[in-house]
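First up is the structure itself, then whatever we jot down about it.
Missing here: one protein chain of the complex. Every other protein chain is in place.
For clarity, chains are labelled A, B and C in written order, and residue numbers in each chain start from 1.
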């Protein structure tokens, strides 16, 4: 059973967490469907629509009382698992109770409500990981707030920053995503109860009250209109997960680059047997980053499926709802793996400030070219300043002579160079940005803890 | 100039609105970049970093003073339009002012800030269309709140609803999307000002103050940390647009189906020459729906690009930022076309309640099978009830005899059938749901009007 | 273990075939890796690089001798299953043989070669399904070659065709895809053997010979250069699968529409308990079509992943190769389910020629408007003819009077109308096209049988 690498016994442990796997296991799905039927029975019992004994009888059934393989075989004919599921529950109930089960509901009500309950559990797992990641990154940011490091654009040295600033940009990006989670959670945790065409007509005047009780029983909210074919919430969840993964992939991209042999500024923490190679015993591959990047490459595709599935017509379309099942749990799986590895990175990344400093120094001062150019511009105009620096930079590249020497010789004022070749202003500016990221993380973590 | 059908002189008018085309025109882009440079000069002038005269001098430059084709030719070499743009501005300024232009900024600051200003204009257009669509759909919902209509799942008759309910489900879906717009707008309208590596180091201690003034000049907010490589906001905009389009596509899917010749329940309003066929003079194609559906098929792809572009590394990556330009404006273009057609549909859809009623009646009462089954279940248990109705339904299909007659003959109680074959409870339930959708729309429109 | 609906015990049987599930099972993967190591040992043994006894010793190991869960746990640390796999094999071999295992190879060689072996098996399954589908559709096409049926565009009646023609268009589309399969298979069945950086340097001058023997042992071809980071073949496989699924989705889309209650021209064959509804005992949902359409909505996303993964840099990138695993087997899973359902449809679709004829007749002859217009154009020019027919069509719609009567009254020549309102020319043209499709299928099936 392994069309998906997430579900494989061989590769699943690499790509998804055990906890998330449990949330989306078949057993958990059955348990959530059982919870939905029980809540329905309780709400309908309270409204006098079904016997009061139905809910307690359902509550006594355990997920393991149901035969998943048998449900699967029958789902092949019905197209929706809720149909054999309801029949199986009925067989476990006293006859006069069973007849009242699932009253007024449609399969999609039970399956969607169960999914929402699973999403609630999944979001809790994610929130915990996010807090840990933000904690780890905050420590890195603080510790290296003033550790000078090359800032790079297009792979090229650009201007000095600090490593704490870089870690802070990762953290701020994750904060931006995390800050959306409370609202997303609230928006998503909505029960589904509409009956065959969404109007819950079979319950007559009790429909609204039953709908509200049903949702309340499960800790969920109520939608104004049945959302059988209104899948925007599911797209929002998927889009958030894909964005989160992309945000983690930014960090992983940087770590793979910064841990390249020639750069060596960071390294994934070694662990027995981790990141090895079958052919190269000396290698230490950035495996955590690789797992995150594989999730980053796969996430957009799953989001396509969710959007394709959102253009559902009628009171239930043929096939689009089912397409959602091919994508949403997988995105949670990918996210769980990426978060776990991001946590490991945030908590244990090896940082080498000496190497960062050596890399800053390797270009004979070209890293200060922007600062020099800006300083000179105040004297001679921007165009002249840029031309002067560009010419000097070419000489540095050709001869290896330090930029400062070349510029001095070309007539740049010594005092101006003194200031422009000083790392401290760049570090101060970077530290200031890192500080803003740290303050952002404090707020975001506080909100995450409330979830 | 027409790789995109949105930009073609031949097909552009079909797929995007003129107003949105203006927002994303090259001229508007240049104007927005000019506004950004002017605001920067004003903020830096206030901080004493550049001459106070720079901002007024910039404000006197008009977009048409710049040669777009020449900028384009030079962008081919620089990779970013801001570089030739700044040079061109400098040439238009007195020499001693020109040298101070763009101080401390990087190209991306100007291009991203300009984009955000364009997005603000685009969102205003969208909000106006959404209000009009919701108004139109509210009228349809109210008018047909109790007009009986077939509810369908998988293309099959399921159970009765009302057409107002169907229009209400479209409206509620659009409301769900529209309700996110105010928060999305607020989250997105953020200035970009970070300089080459995001720390704005060249401005020294004035950096934060200049950043705040710059944003305030433009009516934008400030991000904690430069968002040069943190593109989650752009993904959020794209995801919202794709979801909005999918939501409109639900309506279009229903309209295409319901206006099929055999069904004939609705029709796109005829207009001279509209929806014709080169070969078939009698045809009236649902053209508005087709435009919406074409946008629906194309939107997910553009979102893929935005997510791919969001995994940007370093202080600026090689290529990913540029990829965004291949997708975000196009999504606004698709949305503008889809919204315009949705508005036309909402305001002028032909509805044929008689045909709806005839379709309800065409199956000899099978449309009431669910109601009968639910009613019988109370007497004989769900399984027995379903079996009885399924058997009767088969007979109806085979013989054409009305379901009610067959069931009476099979021993179903007449009073129970009297009630179950009554359209009124189904209509009442549908009208109730439609009412909830109408109330939702009132709230959402009120918030949209504030944008 | 069920992030993917394909792998779930509950929903897996609905969406993928058992045979395909076996091909991509963990056990089959291990077996294929074992076959790859054995072939390598045989080729290296022949070249005198490893003991001749290694290959027979490996051949005695059975997949079940390996503990999949244990391999999975260790893959979490190594990132690639081949590393713990090789260690586990070594433990099962005599010490002096084990040391020679996997000589010169890298993990990716074994994993990719195993994947290719699984793809070969998967393609055989697909070819068999395609032959059965084409057989079924050929029967439908032949049987209904001259059964008149409405041709529709945009959901509207357009002009008459025959049902055999419609089935023929499905078949011809599937033929087009199937015709690519032999070349795709040949292009894809290529062994991977390059060692750590693709040059197979460890084998020295024997490298090319070993590479050829290795491939030949497995019935595979050899690539000019190691394809560790050249994933175009995998994209081609994925693109073909997605196209195949889209081609099946065309048929499913038509069947859902044509089996809509009001249209009723076809219906999925009833089967005990199939396509039922938990709420509506009378319903017969087009479940096969729904499964195909769900695959159609999900397939494009998986292809995105494969293309994203194809931009792999270096001699092996960080994460992109792994991303492939999230997509390619799943596409085979989706295809297997869609093919199985398409086969059921092709072999058992209920067709109702009487209903087709009734639908043709329901518009008072408007279905002939194109034929009339074309005929009249020869007399009065195209514009005048179209205007005349459009005016008459409006009258037909308003009054219900037959088009022929209206046109006669408007002065159209009776003999011309006699011919234009004759179904036979349209049927003959449709039958002729159906014949071409039948001939195409004969050729394609012949080539498929050779696979």
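Here is the rule we use: a contact is a pair of C-beta atoms (placed from the backbone, for glycine too) under 8 Å apart; a residue touches a chain by one contact, two chains touch by 3 or more.
Owing to the predicted nature of the structure, the values given are computational and were not obtained by experimental measurement.
**Q** Just to verify: which one of C:21, C:42, C:74 or C:152 makes contact with the chain not shown?
**A** That would be C:152, which touches the missing chain.
**Q** Among B:38, B:141, B:239 or B:289, single out the residue that touches the unshown chain.
**A** In the complete complex, the chain left out is touched by residue B:289.
**Q** Using the document's definition of touch, tell me which of B:10, B:398 or B:415 contacts the absent chain.
**A** B:10
**Q** Which residue among C:208, C:350 or C:418 touches the omitted chain?
**A** C:208
**Q** If the missing chain were put back, which residues of chain B would it touch?
**A** 1-16, 21, 24-26, 29-30, 68-69, 71-83, 86, 102, 105-107, 195-196, 252, 256, 271-280, 285-287, 289-298, 300-305, 308-309, 318-323, 325-327, 329-330, 332-334
**Q** Which chain A residues would touch the chain omitted from the figure, given the whole complex?
**A** Residues of chain A in contact with the hidden chain: 150, 152-159, 256-257, 259-263, 277, 279-286, 290, 300, 304, 308, 359, 362-363, 366, 369-370, 373-374, 385-387, 389-390, 393.
**Q** In the complete complex, which positions of chain C touch the hidden chain?
**A** Interface with the chain not displayed, on the chain C side: 90, 95-96, 98-104, 151-155, 158-161, 165, 168-169, 172-173, 175-177, 180, 183, 195-202, 204, 207-208, 223-226, 229-233, 235-236, 239, 242-243, 246-247, 249-250, 253-254, 257, 293, 296, 299-301, 303-304, 307-308, 310-318, 370-371, 374, 377, 380-384, 425-426, 428-430, 432-433, 436-437, 439-440.
In the analysis below, only the chains that are shown with their structure count from here on.
**Q** What chain is the most remote from chain B, judged by the mean position of CA atoms in each chain?
**A** Farthest from chain B by mean C-alpha position: C.
**Q** Determine the centre-to-centre distance between chain B and chain C, using the mean Cα coordinates as centres, and give it in whole Å.
**A** Distance between chain centres, rounded to whole Å: 32 Å.
**Q** Report the inter-centroid distance (CA atoms only) between chain A and chain B in whole Å.
**A** 24
**Q** Can you tell me which residues of chain C touch two or more of the remaining chains?
**A** 256, 277, 279-280, 285-286, 290, 300, 304, 308
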